[in-house]
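Attaching a single structure in structure tokens format; questions to follow.
Just one protein chain is left out here, and the rest sit where they should.
Take a look at chain A:
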Amino acid sequence: MGAEQNIDGSAALLEQVNQALASATPLLIQGSNSKAFLGRPVAGEILDTRGHTGIVSYDPTELVITARAGTALSELSAALEAAGQMLPCEPPSYGEGATLGGMVAAGLSGPRRPWSGSVRDFVLGTRVITGLGKHLRFGGEVMKNVAGYDLSRLLVGSYGCLGLLTEVSLKVLPKPRLCASFSLEMDSARALARLAEWGQQPLPISAASHDGERLHLRLEGGEGSVAAAHDRLGGEPLDPGYWNELNEQRLAFFDEGQPLWRLSVPNNTGLLDLPGEQLIDWGGAQRWLKSDADASVIRSIALAAGGHATCYSHALIDSPFQPLPPALLRYHRQLKAQLDPQGIFNPGRMYAEL
């Protein structure tokens, strides 16, 4: 991506959207394409957000950073790192050039998610080009704002299907003073039981994953709390790089082979009898599965547990996201029809009907 750039390319983006509206041409919105494998393939004219890039404002004492959608996530992280702050939701990049727009449109969060909140929880405001060809602002740079509907958070995880994100304001937090990673030998069932028990106690756990043999834990906080919890829980030191490898799907588990599935389940779900190899993250609330089993088999297990399943292997099945109940799908369609009446934004990326 090269050096940091600061370019307001919003006029060009608006023009491209207006042309698409005039000619009823569907748009395929992309940044670096690092998350192109998620969702359904889209046929459309490419709209590249990377010409609209740069950090617009960042005041560490306000705990808010605002940047354009095409800004590289790495640039954002470097700016925060320099001020001793972070994006607590740990969004994965899945590629070197990953952009802020893609991060928000996909809405994916990393290992800290159950304790810190998701990408959506840290979005304070957005600017968006709408399906009516307007460049609008919702939310803002303040922590509390309940004026009007919360369109900013609605757009998180909408995969560009409701409008074109051009700018995002995010809440950020100071990095913890201390961070310690270690692992304990125990089987998955026991690990899940312990995690459910520990979850009810004020322990400074900020990540918990089980690879089938060992429970990996990360503690974050002040010196006192981290030391006390470490003394109590025991375990052997773990390379802290593990969490990034897990988040970026670079562990051996994620090597090519069988289709990859993500199951999101209630956080006290016990060991699931899944048709394949699994890796537990989010303290039990996220299960990665490698399996050749039929989508319906995997989805019925997720549904029975109170969750849902997403297929991470591109174009393997027609509906990588769990199908919606008919009534809910109808309201999704009505919302899409209202916000993108011509259906130009990433048509079909999430569901064929949207």
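We adopt the following convention: a contact is a pair of C-beta atoms (placed from the backbone, for glycine too) under 8 Å apart; a residue touches a chain by one contact, two chains touch by 3 or more; residues count from 1.
Basically, contacts and distances are computed from a predicted model.
Remark: of the listed names "Hydroxyacylglutathione hydrolase", "ATP synthase epsilon chain", "Sugar ABC transporter permease" or "Putative FAD-linked oxidoreductase", the one matching the undisplayed chain in UniProt is "Putative FAD-linked oxidoreductase".
Across the entire complex, the residue among A:Pro26, A:Gly54, A:Gly97 or A:Gly157 in touch with the chain not shown is A:Gly157. Screening A:Ala43, A:Ala252 or A:Ala327 for touch with the missing chain picks out A:Ala327. From the set A:Pro92, A:Pro204, A:Gly235 or A:Gly348, the residue in touch with the chain omitted from the display is A:Pro204, counting the whole complex.
Touching the chain that is not shown, out of A:Glu75, A:Glu141, A:Glu167 or A:Asp211: A:Glu141 (per the contact rule at the top). Interface note for the absent chain: among A:Pro41, A:Gly222, A:Pro237 or A:Gly257, the touching residue is A:Gly222.
Residue positions on chain A in contact with the hidden chain: 59-64, 84, 107, 113-114, 117-118, 120-121, 130, 132, 134-138, 140-151, 153-154, 156-158, 161-162, 173-175, 177, 196-197, 199-204, 221-225, 227-229, 264-268, 282, 285-286, 306-308, 310, 321-325, 327-329, 331-332, 334-335, 337-339, 350-351, in rising order.
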